[in-house]
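Removed from the display is one protein chain of the complex; every other protein chain stays in position.
== chain A ==
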C-alpha cells in the first residue's frame, strides 16, 4: 500500500511538471511557430509600439526558450519580477503570470474566484451523488418497472438538456416567477443563508445533468454486479438481501462511480463555465469566459493551469481511494 502511494505521488509530481510545460508550450510556443506576436496579444491590438516592446522585454520573449520556461517555473515557486528599463512590475509567488491588460497578477484573481467554483462543484457533487446513485440502484433493483422506465427517461432528459436551458428555465420559474429564491450571488463570508439561497438553483441545475449520468452508470454497473457469482455466494451464506445489496454489491458498484467523480470534480473545479455564466456566479468559469472575451491571455493561462492541477489532484485522490476499495489495485 505504501509503495503504491509513493509510486502514485511520484507519478503525480512528474505529471505536474509535464502539465506546466505543455501549458507553457500551448501559450508561448505555438503562437511563435504560427508567426503570431505574443506580446501583441498580451497588451492588446491597439497598444502603441513602445508598450508592446516593453511587454516583450518584460516577458523575455527574445530569450532562448529554455530561459523562458525556467523563468515561468521559477515564477510559480519563487515569484517573478518583470522589468523593462525603469518600468518594474512585481508578481509575488506563486506567480501564475501577470495580466498587463488589466494590470493585475493572475494568482489573486484565481484565489478570489476559486471559492465560488469550489462551493458550486462540491455542493452539486453531494446532490448528484445522493440522488444519482440512489436512483440508479433503485432502477437496477426494479428493472423494467414503471419507476425504472420513468427514472431513465428523466435521466435521458437530464443528459440531453443543456445547462443554459435548464438553468434559465429554473431561474424563470423559481427566481423570477414564483420568487422563491433569489438569483443574486452572495459571498459566503457575508451571509450563509444568502449564499445558500443563491446557490440552490445553480446546484440543482448542475447536479441534474450529472445525476442523470451517474444514475445511468450506477444502474448499468449494479445490474452487472448483481449477476456476479460472488453475489450469489453472499446469498448462499444466508445474508439478508439488504446486506447483499448494501455491502457486497455496492462496494463493487462504487468503483466506476468513484472514477467518474474524480474526473468530473477535477474538471468542474476548473470552472463550470455554463452554470456560472447562466447564474452570474463570479467563479473561475466566469473569469475565463471574460478573459477570452477580452483576449486576456495570462488569465486564460492561469485558469487552464489551475484546471489541470485540479484534475491531477482529483485523480490522485481517486487512485488512492481506489486502492482502499479494491485490494487488487495495490499490486498494480
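Details
By our rule, a residue touches a chain if its C-beta (ideal position, glycine included) is under 8 Å from a C-beta of that chain, and two chains touch if they have at least 3 such contacts; residues count from 1.
By our rule, contacts and distances are computed from a predicted model.
Going by its UniProt record, the hidden chain of the complex is named "Dipeptide/oligopeptide/nickel ABC transporter ATP-binding protein" among "histidine kinase", "Phenol hydroxylase P3 protein", "NADH-quinone oxidoreductase subunit L" or "Dipeptide/oligopeptide/nickel ABC transporter ATP-binding protein".
When you scan A:95, A:151, A:175 or A:244 for touch with the missing chain, the hit is A:244. Interface note for the absent chain: among A:38, A:95, A:127 or A:140, the touching residue is A:140. Among the residues A:20, A:118 or A:231, only A:231 touches the chain that is left out of the figure. Against the chain not displayed here, chain A makes contact via residues 140-145, 226, 228-241, 244, 248, 251-252, 325-328.
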